[in-house]
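Note that this complex is displayed minus one protein chain, with the remaining chains in position.
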Amino acid sequence: MHVGFIGLGAMGSAMAAQLVAAGHQVHVWNRSPEPVAELAKQGALPADGIAEVLRCDVVVSMLANDAAVESLLLDEDVLAAATTQLHVNMATVSPALARRAARLHDRHGIGYVAAPVLGRPEAAAAGNLTILAAGPEALLDRATPLFEAMGRLTHRLGEQPQLANVAKVSANFMLFSAVEAFAEAAALAEASGLAPADLLEVLTSSIFPGPVYSGYGSMIATGRYEPAAFKLTLGLKDVNLALETAAEANVPLPLGSLLRDTLLEGIAHGDADRDVAAGIGETARRHANLPIRQH
Amino acid sequence: MHVGFIGLGAMGSAMAAQLVAAGHQVHVWNRSPEPVAELAKQGALPADGIAEVLRCDVVVSMLANDAAVESLLLDEDVLAAATTQLHVNMATVSPALARRAARLHDRHGIGYVAAPVLGRPEAAAAGNLTILAAGPEALLDRATPLFEAMGRLTHRLGEQPQLANVAKVSANFMLFSAVEAFAEAAALAEASGLAPADLLEVLTSSIFPGPVYSGYGSMIATGRYEPAAFKLTLGLKDVNLALETAAEANVPLPLGSLLRDTLLEGIAHGDADRDVAAGIGETARRHANLPIRQH
Amino acid sequence: MHVGFIGLGAMGSAMAAQLVAAGHQVHVWNRSPEPVAELAKQGALPADGIAEVLRCDVVVSMLANDAAVESLLLDEDVLAAATTQLHVNMATVSPALARRAARLHDRHGIGYVAAPVLGRPEAAAAGNLTILAAGPEALLDRATPLFEAMGRLTHRLGEQPQLANVAKVSANFMLFSAVEAFAEAAALAEASGLAPADLLEVLTSSIFPGPVYSGYGSMIATGRYEPAAFKLTLGLKDVNLALETAAEANVPLPLGSLLRDTLLEGIAHGDADRDVAAGIGETARRHANLPIRQH
Partner (left out) sequence: MHVGFIGLGAMGSAMAAQLVAAGHQVHVWNRSPEPVAELAKQGALPADGIAEVLRCDVVVSMLANDAAVESLLLDEDVLAAATTQLHVNMATVSPALARRAARLHDRHGIGYVAAPVLGRPEAAAAGNLTILAAGPEALLDRATPLFEAMGRLTHRLGEQPQLANVAKVSANFMLFSAVEAFAEAAALAEASGLAPADLLEVLTSSIFPGPVYSGYGSMIATGRYEPAAFKLTLGLKDVNLALETAAEANVPLPLGSLLRDTLLEGIAHGDADRDVAAGIGETARRHANLPIRQH
């Protein structure tokens, strides 16, 4: 299949590489040129601009946020000139943007599917992502070979694209909530004489298996937050997405509000570029006046 | 080994039965007589009173709360008359009580070990509990054959008994936090058009495996909270234990405060005797004005 | 003075009328024509459009929110054509907008002053507003005759216009916080057998005099929220302004987060157009399962 790929950050580059490896012809574009050159070595085809990418059969995009999608792809002129049949937006964007994008693509006769993913760059590099897909069945079928190249499991969540974004936003909200819970429990444990690592060992070997507790939990238990797996500012972006999505539906989200306050406090204390676990973990420690583990 | 067992609720009965099945001579006592008669059929030896139980080599207790332990076992006269060498307290009690109990037992020359458990009655009936044990090494060694009969895994958490209670209190705090997170996410999802069951399927097959999300999560996703696995009032007891333990160490626990408010709201709306997941799940729904799933 | 006035809602109309009464020549404009006609009867001069208003010596605006100011007045073409020397923006807008507006006006050689007010339409109609003013001293001096016509007291808060908006946003945040505190206290009192009106009488005659407790407090104590003095949706707008202003400065605002959740719950339960006190007061009652006082 002729595939266009827009947005070659850590995630996008790894995903595009999987498409190339699976034998697709992949035309790639990125705002900065370095990742394009890198992928070209692996067999991808550098595109001159977005317009060229939008002439491929299917276009996959993995941009940073709503604003990037809005400015690069939700432009009437850009879409009018596009000849692609399907745009698969795999980024973490708001359900509201997905609704707007679906309507706009529809007006231009282009299919639109939302397919955000769960998993970090390592999982993307191994084709091991979990893909949350939503959109018209026929379009999801069309994208399936691409999903199979990039992920280990695809969930179909309905005909309306934004439902996949709702699922993704909810999943990230739960991820941060789990980190907050462990951060508070670790502070409680340490201040009461129990090593957070002992508590974590108890939890992960019993009622809380899985990568969130072992991964972020271990960062907090040890105070080693490098390398950052999920930058705090991106975490705040996602918490705000959850709060805004909830607000649109008049749903109070008290745990989301708590997370937002916690992450703002982390930024105030210099953790903006550290892992989100640092912002959450050290904030709980600061509240209890436990020693802060510095950068 | 001659083992005494005090407290035959759903958990205690199943645990005592495992000890009998493992070949120990188990003298059992309970405030109400029915569970004693039931266990006698399985080979346990009914005791006339607590004094008789406290003459066994090792005594295991599984009482409802701090007050029950305090009134039945932390009495100077009762302990002065006891000839047992070791008391293994497996109930969920406060670290503060564990400290007091250890001192008091020590004064009477009786060993004291804290060994609260993770797992529900089904796990207890299958000898599948996770045991969180703390106390002097030699005493833990002494209790090991009993732990092996009742659990699949024992964590040793230090020489000070109360550390096991800190771990247990923290684990339950995290359990309720996870339920709160899913309750909010499920309300957000449903109000945004995504079925909570679809969200749960995504989560449990990816970043949140394990019994908490699948068990309590499924109750919330379906609105079927029967049979109650963990009664709301017991949940509130445990959240209060976490808050008090944290307060003793001057640790703020904002998620614990949120849980307390949520559970009080559940009780105000008639959920005291339902599963804790009902109190948490329906409260999130009420906040968002989603239909309440009645008793 | 030739004064232009833009935005004739309940507040704006009353304020413009005070300017007319003080002997100023007031050219008025509003999106909908009715209030213009009404004010003309009192001696104001209807303007054909914004352009005409922007030719007066001083222009006062009292628009609904950031978006209205942005679209009507922060347009390069509009400002390029304006010959006024001073724009006094008295609306409750964000400090961020004030900064942007000040820069933009400056580029077009127009003075910009922020002067949001405390007080309701009744106070405006009596010339009794409290005015929070910020901007260059000379410009504040210039606006002083207008402030004296509209208010009983003007606070000068510095040379940077946005500081007045910071003060206004903070004041409204405190107003809603006081209402939340009384709503919770009233629920606690009523559920404990004490009439909220008795509690309110104690408070207002001792440590909490002033219009906020007596006004909103009395609405909550009696359950009579009509007529709405401050619509819930406007309250939510203001709480969001506080949260956003705080977030820009990396300031967590836990009470602001709580208010946002409370107001969303109020909207979910149909209180969007009622007084903000209804949303806050009835939400506290619903949490405690006290009878809801319906519309």
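For reference, chains read A, B and C in written order, and residue numbers begin at 1 within each chain.
Throughout what follows, a residue touches a chain if its C-beta (ideal position, glycine included) is under 8 Å from a C-beta of that chain, and two chains touch if they have at least 3 such contacts.
It should be emphasised that the depicted structure is a prediction, and the values quoted were computed from it without experimental measurement.
If you put the hidden chain back, the residue from C:G9, C:P145 or C:P211 that touches it is C:P211.
Only one residue from C:G235, C:P252 or C:G279 touches the chain missing from this view: C:P252.
Of the candidate positions B:G9, B:P46 or B:P252, contact with the unshown chain belongs to B:P252. In the full complex, the hidden chain is touched by chain C at residues 95, 118-119, 130, 132, 153, 155, 157-158, 160, 162-163, 166-167, 169-171, 173-175, 177-178, 180-182, 184-185, 187-189, 191-194, 198-199, 201-203, 205-212, 242, 245-246, 248-256, 258, 287-289.
Although one chain is not shown, part of chain A still touches it, namely residues 254, 261, 265, 268-270, 286-289. Think of the hidden chain as still there; on chain B it touches residues 246-247, 250-254, 257-258, 260-262, 264-265, 267-268.
Here is the rule we use: only the chains that are shown with their structure count from here on.
Same-residue interface: chain A and chain C share over half of the residue numbers found at their contact. It takes 180 degrees of rotation, in steps of 5, to superpose the Cα atoms of chain B onto those of chain C. Rounded to whole angstrom, the centroid-to-centroid distance between chain A and chain C, based on C-alpha atoms, equals 39 Å.
For chain A, residues touching at least two other chains, in rising order: 246, 250-254, 258.
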